[in-house]
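Left out: one protein chain. Kept in place: all the others.
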Amino acid sequence: MFHHVKELQFNARVSKPDPKFARLLLEQFGGGNGELKAAMQYFVQAFSARQPYPKLYDMLMDIAAEEFSHLEIVGATITMLLGPINGELKQAFEDSGLKEMVSGGSASRDALVHQALMNPQFFVLSGGGPTVTDCNGNPWSGSFVNANGDPTVDLRSDIAAESRAKIVYEYLLQFTDDQYVQESLRFLMTREISHFQMFSAHLDQIQPNFPPGILQGDARFTHTYFNMSNGASARGPWNQGQGPWAKGEWTYVEDPIGAVRESNGLTNFQQTAPMSNQEMDEVGKKLGKQRYQEISKAVPKSTNQWSAYPQTGLESPRKAS
Amino acid sequence: MFHHVKELQFNARVSKPDPKFARLLLEQFGGGNGELKAAMQYFVQAFSARQPYPKLYDMLMDIAAEEFSHLEIVGATITMLLGPINGELKQAFEDSGLKEMVSGGSASRDALVHQALMNPQFFVLSGGGPTVTDCNGNPWSGSFVNANGDPTVDLRSDIAAESRAKIVYEYLLQFTDDQYVQESLRFLMTREISHFQMFSAHLDQIQPNFPPGILQGDARFTHTYFNMSNGASARGPWNQGQGPWAKGEWTYVEDPIGAVRESNGLTNFQQTAPMSNQEMDEVGKKLGKQRYQEISKAVPKSTNQWSAYPQTGLESPRKAS
Amino acid sequence: MFHHVKELQFNARVSKPDPKFARLLLEQFGGGNGELKAAMQYFVQAFSARQPYPKLYDMLMDIAAEEFSHLEIVGATITMLLGPINGELKQAFEDSGLKEMVSGGSASRDALVHQALMNPQFFVLSGGGPTVTDCNGNPWSGSFVNANGDPTVDLRSDIAAESRAKIVYEYLLQFTDDQYVQESLRFLMTREISHFQMFSAHLDQIQPNFPPGILQGDARFTHTYFNMSNGASARGPWNQGQGPWAKGEWTYVEDPIGAVRESNGLTNFQQTAPMSNQEMDEVGKKLGKQRYQEISKAVPKSTNQWSAYPQTGLESPRKAS
Amino acid sequence: MFHHVKELQFNARVSKPDPKFARLLLEQFGGGNGELKAAMQYFVQAFSARQPYPKLYDMLMDIAAEEFSHLEIVGATITMLLGPINGELKQAFEDSGLKEMVSGGSASRDALVHQALMNPQFFVLSGGGPTVTDCNGNPWSGSFVNANGDPTVDLRSDIAAESRAKIVYEYLLQFTDDQYVQESLRFLMTREISHFQMFSAHLDQIQPNFPPGILQGDARFTHTYFNMSNGASARGPWNQGQGPWAKGEWTYVEDPIGAVRESNGLTNFQQTAPMSNQEMDEVGKKLGKQRYQEISKAVPKSTNQWSAYPQTGLESPRKAS
Amino acid sequence: MFHHVKELQFNARVSKPDPKFARLLLEQFGGGNGELKAAMQYFVQAFSARQPYPKLYDMLMDIAAEEFSHLEIVGATITMLLGPINGELKQAFEDSGLKEMVSGGSASRDALVHQALMNPQFFVLSGGGPTVTDCNGNPWSGSFVNANGDPTVDLRSDIAAESRAKIVYEYLLQFTDDQYVQESLRFLMTREISHFQMFSAHLDQIQPNFPPGILQGDARFTHTYFNMSNGASARGPWNQGQGPWAKGEWTYVEDPIGAVRESNGLTNFQQTAPMSNQEMDEVGKKLGKQRYQEISKAVPKSTNQWSAYPQTGLESPRKAS
Partner (left out) sequence: MFHHVKELQFNARVSKPDPKFARLLLEQFGGGNGELKAAMQYFVQAFSARQPYPKLYDMLMDIAAEEFSHLEIVGATITMLLGPINGELKQAFEDSGLKEMVSGGSASRDALVHQALMNPQFFVLSGGGPTVTDCNGNPWSGSFVNANGDPTVDLRSDIAAESRAKIVYEYLLQFTDDQYVQESLRFLMTREISHFQMFSAHLDQIQPNFPPGILQGDARFTHTYFNMSNGASARGPWNQGQGPWAKGEWTYVEDPIGAVRESNGLTNFQQTAPMSNQEMDEVGKKLGKQRYQEISKAVPKSTNQWSAYPQTGLESPRKAS
């Protein structure tokens, strides 16, 4: 259940209306890396985690609730930056104050329209409130949410999402001089860094977490780098030496076209990993069994109930009373 | 600020997994008339209402928070209906229990795939959790949200949204026999009826609320019905007599093509409304002035602050301290 | 069958080209509340109404045909506002007249590009005609159309749609000084008011029309208001007294979290409605039977035919001859 | 102005309901090559054509109006194929007839749901009417419409659109045994062939029509074929001999990588066309001037009016009276 | 397999950064007629062609690879036009050079934001690189790709696609003075003309190629023109005389409404084509058989393999070795 508290999590203020920056800020309201995306991503991931991994669930819901609270801060800031638009639009018969808003009273209607075109939908659609879009007016899409039902995958999606949200705030900060707005943006940006660390710490708790999921790779291809572009090639730990592998070293295929032709489409390609496929499969089987048991112990195949009333511990009751 | 409470608002339970119905239920998770749409619509409308109309704001946020809570109920139900899928997918090396789930152990992999195709993304993308889509897999879109910055418009959008959400639950109820699920759906359907009434009551408080917005129509065309289709025509209070008009009666234009040709594209069309355009404009001007004052009194054109700390009354502080 | 008449329904004119306003006006061509949405919504709703409710069908098709005619007016106005762009783009080798169009001959190419960016697709994609998008360039989407196969729902969707279309024209009127364009916009805005009244009148003819659809609510929850947000709370007919209910009064739940915990997730919640669930079900059963009969009498389960030739009455022949 | 005639252009009938085929047929209702796309494409193209090319306008509007009429036939057929769904959904309290519809009365609710999943939105969203989507449930998009403001381009887009619509009907015909439905589909498919010929004939009237638009190519690159893929290469009139060129022959570049490296990124590439760039530019200038004059003569840069009342000739009045 | 060569196919250069034109150019990067659409369309069409029509496959893949190479040219040009944005955004603490970029050092932050709004996502999302959108910020969509599995349809889609891409380059050329950029655009535009000719030549090789696909039309309706719009009507080879028909002439139906009424919804309409339906069916049957054999000979119904290693001829091995 969600409960709303009238106080914003951070004391959002603006020094004066600024509809142009309001448009830029939409990127974090309804954009692909914005607060709604973050909130919904952690909220949706939490469903699969609820029963088997109640600690992860608790963290995901804490952060999801915080992101909804950030969405509110961003929407409130946009609304304040749009200032009097909503009121002025009611002056349909007067020389609207919208003109004054543009440049001190002397602006022509043409200047007003020019201003309006900076984000027309604030003026002709939303009447001075936020739209559920990015700063180019594209509607938020459910496809922004990444939730794949595996913590070793989902947490990595979350670390990346926080990274993107952070850089967007960093860019945005360079486009406003309003110290109140800057203060709010810095708060929001900082929280992305904090969440990044929370997700990292949780991922680190899950061992093994590489490769994501259960299945290990095909030993013939894991440690191979194909040089798919011509000319001078860069070498480094991503294609030579041990790189981030626990065991084994990179094999660098200088001429992939030749290699593919000679190996019957890689089916006869030489193994490069330090473990055999059989050994890898053993790892996968063992891990799969363990994860399966964790989940199947917690998720009943018959009657199920989501919450206890009251909910006193972390775990759900699993069975309807 | 949003706060999350681990107990669901309603005690959602399922009698047994049912991935097919889970797919149908997605319509109310990420569909155009679903809980996320409702929650976001009222939440976004609330921004424009915050300062000028704090009572409306309070109601919109109460209902928005309830709709987020309903979204959680729907997501929880879908997750429980998907039951063991998430766990079984970890059995990558075994004869997966997914088969058993289909038809008692004897199902071939072909039957499993057939089942999977009922909603492939539960199986190959979300790993057994909800997706932010409708029941056909279309992602939720920010364009579902209607928020136009005018309470006489927004509340009508909300009444219609609740009507659609209600009928979708009514249809859904016919596709499950699970009494626990039926109980949850009935709760959710009932709340749409309650919200419908709340929005109606609030709209009724705002007077005048017709026509929506400020401007009255052009008196030549308000009371006119154009018979744009041929043949036998239906007559009723929507095109004859007084209908829902306070004053005046419908004018029925039997032959619109002829009328358009004769009136130089309706520019010489005879007035049909009981008031002159001048009288109408007077109404509009007066109303516009009133609404403008309500808003401009509450929304500062300079420094602004969203919340007081603590927030003890309904109204926002309007000025940064 | 649709027939096209070369005269516009309203004599659309422009005083001079104005590509900026053309962009704003796109909101009513391909936007979510625009003429194409309206036309398609009523047209699609009409299919379900055709056989069981021929009077409703007649009205929906009259209005749909008028909205298609309005779409044509909007498109024609946009095209005239874009004026010479199409021709100038043919001057690929000359110093294009596009420059002159911007600011009297002295404009640099940079100014031209600046102008173009106001809506780049008029210049580099459509070559000076309308695009099927809103004013931010988002393509029209089939998801804008609400048609749920129940007149008590559909007509409410239509009332809301007309409300939104009306307010968008009201906003648009404040962004042009061109009297010809204003006159066309006022005509279009007025017709939204007229259609609003037609839909209201028709909805009022259908009794009962509340709640929408067939099923009544669960008596325990219909009359309940949950105070889902903290602090000072607003009270009014939407959460106290009788409000819009025929019978019974609102129950206000001050502390929903407590109530949920104590009532085992509301399953033990006290009934607040003045009728029992059994009584409510009786109402629903009776109504369902009646509506079922209306429809099943009109829609054959076997051979079916849409039109008679010639169609002399309102009803379709129902059986193939 | 559009006028609606209650008779369908073609006498659409069905032998019996068939919801599965109804879903397939959605591809031509709201799909990317369907009737709405065609109708809107020609309708939108017609705006730019209205004043400079009234004969083209007349043809485009004739065909657009016919496509809207076909959209109605497709929607009517889908509705009849969905038969009693709308009525049965009103039987919310009874053992719904939906079951009988599936397989003669003995079907379990599970079978009903299985059937529903064939297109869930017919059952839980539209209540037995068409949705504005393709057969996979994707909403129709304004981006389906191609209108670029140049008849030599637009007519080619139309020929291609008709080709795609034709093949989709051809495919669809193989998935129904209902002779009434087949008859309607054959009519619709045939009309795509007819329209294809109309567009071809009109394009042929415009001379020159190749290359589309005004500008001729860069003589160094027009007649060149780059062999961008390895191994055995196919030769034919598309890369050797004269092909469809009025003058000159194809140059086949066997080794494009080498050619690019040697010619400083093709900037020193040898000319292969039979005309010099200077000659080409002469052609372009002359053509641009001609087209510019055709358009600018017809489209006023000042006051403009779309229709005459009554409209007696093909041309629009061009000036507001 | 794709191989990347570091040299661009054409030596793309810019004289100086120009973020405004960069935005316009996005139309050809991620727009509906841009290079990604072209590349993906031919690439996807090639799959169906691979086994039955290896020569067509070779041509489609040659052109697809060239279009991917053009996509790279467009992206490189956009990146160079955005010049120092990416670097300046790293100056988060300094008075960013972004200001200088706008107007020589004296620009206020307001001017910077104004500039940013020309395409906000270059500044706050992509950090100075291209986005996979059109010039209005709409993301590229898989629905842009037309591939219907029939060469007589696909090649016509390709001719139309090249026509649209050509006109967009023609329009774009009028919005930049940078001679380097013009040179690249002219190269790209020219190649659309070349590809147009390749597709035309290939289509011409396939006989018969009209109507597209297999089925011939219904002889009653192929040669008929319905005059669906009122008033003065244009006549020409698209609705009178022989037009582009091999045999037979157009029948012009002056009054389609009357004709429909009299012919029982056209079911009794008089045949107008010079061949009977029976003769037409004979043509279709023969052609269907031929095409079926071409394909079924090449595509095995059992084990299949895509490539030979090495691939020495045009044809795929068809059977796994």
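Read from first to last, the chains carry the letters A, B, C, D and E; within each, the first residue is number 1.
Rule of thumb we're sticking to: contacts are C-beta pairs under 8 Å (C-beta built on N, C-alpha and C of every residue); 3 or more make two chains touch, one makes a residue touch a chain.
Just so you know, these numbers come straight off a predicted model, no measurement behind them.
Although one chain is omitted from the display, it touches the following shown chains in the full assembly: A, B, D, E.
Summary of contacts with the chain left out: across E:65, E:116, E:135 or E:172, the touching residue is E:65. In the complete complex, the hidden chain is touched by one of E:131, E:163 or E:190, namely E:131.
The hidden chain makes contact, of the residues A:25, A:44 or A:65, with A:65.
The missing chain, though absent from the display, is touched by one residue of A:48, A:227 or A:305; that residue is A:227. Residues of chain E in touch with the missing chain: 1-9, 11-17, 30, 36, 40, 43-45, 47-48, 50, 52, 61-62, 64-65, 68-69, 72, 75-80, 83-84, 86-94, 101, 125-133, 138-143, 145, 147-150, 180, 214-215, 281, 284-285, 288-289, 291-292, 295-296, 299-311, 320. Listed for chain A, the residues touching the missing chain in the whole complex are 5, 7-12, 32-33, 54-56, 58-59, 61-63, 65-66, 69, 138, 141, 143-144, 146, 148, 150, 152-153, 156-157, 159-161, 163-164, 166-168, 170, 173, 183, 186-187, 189-191, 193-194, 196-202, 204-205, 210-215, 217-218, 220-229, 231-234, 236-239, 243-245, 256-257, 260-261, 264-267, 310-314. Listed here are the chain B residues that touch the chain not shown: 1-7, 89, 92, 96, 98, 109-110, 112-114, 116-117, 119-121, 123-125, 127, 133, 136-139, 307, 309-310.
Assume only the chains that are shown with their structure count from here on.
Counting only chains that touch, the fewest steps needed to get from chain A to chain D is 2.
Rounded to the nearest 5, the angle that brings the Cα atoms of chain C onto chain D is 180°. Different-residue interface: chain C and chain E share under half of the residue numbers found at their contact. Centre-to-centre separation between chain A and chain B, using Cα means, comes to 26 Å.
Inter-chain centre distance (chain B to chain E, centres taken as mean C-alpha positions): 38 Å. If you average the Cα atoms of chain D and of chain E, the two centres end up 13 Å apart.
Contacts with at least two other chains are made by residues 5, 7, 32-33, 119, 136-138, 167-168, 170, 173, 228-232, 256-257, 260-261, 264-265, 310 of chain E.
Under the stated contact rule, the graph of chain-to-chain touches falls outside the line, ring, star and complete shapes.
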